[in-house]
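Okay, handing you the structure first.
Of the protein chains in this complex, all but one are displayed in their positions.
Moving on to subunit A:
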Amino acid sequence: MAEHEMIGTSRQSRIMAHFLLVIGVIVVAFPIWYVFVASTHPLQQILRPPLPLLPGAEGPSNYARALSGDIGRIGGVGVDRLLLNTAVVAFGIAVGKIVISMASAYAIVFFRFPLRMVCFWMIFITLMLPVEVRILPTYKVMVDLHLIDTYAGLILPLVASATGTLLFRQFFMTIPNELMEAARVDGAGPWRFFKDILLPLSATNIAALFVILFIYGWTQYLWPLLVTNSNSMNTIVIALRKMISFADADTPWDLVMVTCVLAILPPILVVVLMQRWFVKGLVETEK
C-alpha cells in the first residue's frame, strides 16, 4: 500500500485503471461473448439487427440441431466428426512435436557423436522455413507420398520444427552435471536417466509446451486447407469457412454460430484452465 502511495498510484488513479481495464476487457472479450449470444437466437433474429446483448431462448434447440447432424451443408459431415478431426490434429501435433524434439535435444545435449553440431544446425535452420514459404513444393511432396486426406498428412509436416528442440536443449543444459555423473555411478543407462530423472524434471516444460502446441495445432488453417479435399477430413475451422457465404442470404447463421462456439471453446478452455503453464510456455518458448 505504502509503496503504491509513494509512486503516486492514488486510490483515484486505481479506480480509473479499473475502469479502463473493464472497458478493455469488454472490447477484447466482446466478439467471443457475441458469437455465444448469437448461437442462442433463432435465425430470423440474427438477420434483423441489432442483436440483443443477452442470450436468447433458442440455445438448447440450436445446439441440439447442430449436434444431431443438421449441418448438412458441410458436405454431409457432422460436427462430431469435425471436432474429432481437429482434436486428432491438435493432439498429434502437440504430442508428436514434444516427443520428437525431446529426443533430438536429448541426443544433442547428453551424447557426443560425429556431426552433432551439423544436426543441430540442420534443425535450427528449419526455423526459417515456415510452411507458408514453401507451400507448393510441400504440397507436391504430400501428393507423391499419398498423404492427401490423411491424418498423417495433416500432422507430419507440422511436427518438426526447431522451437521445441531449442527449448528442451536450453532446459537440458541447465541440468547440473553432477546429476548425470551420479546416475552413471549408480549404473543408470540413457533410458533410465531419461525416465527417472530428466522426464520428471521436464514436467512443467512439457505442460507449457503442450498448451502452446495444442492451440497451434487447433488453429491451423493454411495447411489443412491444402491437404484435405474430402469434407470428412476437414478440420472444424476449414469446415466453418466452407459453411459461410457472406453474399448468400441462406447461410444458416444460427448453426454457423453454434459451430463457431464449438470450434473456439476447446482451445479457450485449455488456455484458461492451464493458464499458469500457458503463460510460462508463451514467455519461454518465444524468448
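Rule of thumb we're sticking to: contacts are C-beta pairs under 8 Å (C-beta built on N, C-alpha and C of every residue); 3 or more make two chains touch, one makes a residue touch a chain; residues count from 1.
What we mean here is this: contacts and distances are computed from a predicted model.
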Look at the options "Amino acid ABC transporter membrane protein 1, PAAT family", "2Fe-2S iron-sulfur cluster binding domain-containing protein", "protein-glutamate methylesterase" or "sn-glycerol-3-phosphate transport system permease protein UgpA" and return the one that UniProt uses as the protein name of the missing chain.
"sn-glycerol-3-phosphate transport system permease protein UgpA"
Using the document's definition of touch, tell me which of A:64, A:84, A:201 or A:268 contacts the absent chain.
A:268
Out of A:165, A:205 or A:228, which residue would touch the omitted chain in the full complex?
A:165
Residue touching the undisplayed chain, where the options are A:66, A:79, A:237 or A:255:
A:237
In the whole complex, what residues of subunit A lie against the chain that is missing from view?
1, 3-4, 6-9, 13-14, 17-18, 20-21, 24-25, 28-29, 31-32, 34-35, 38, 46-51, 100-101, 103-104, 106-113, 116, 119, 122-123, 126-130, 132-141, 145, 156-157, 159-160, 165, 177, 180-181, 184, 189-190, 193, 215, 218-222, 225-226, 237, 240-241, 244, 246-247, 253, 257, 260, 263-264, 267-268, 270-272, 275, 278-279, 282-283, 286-287
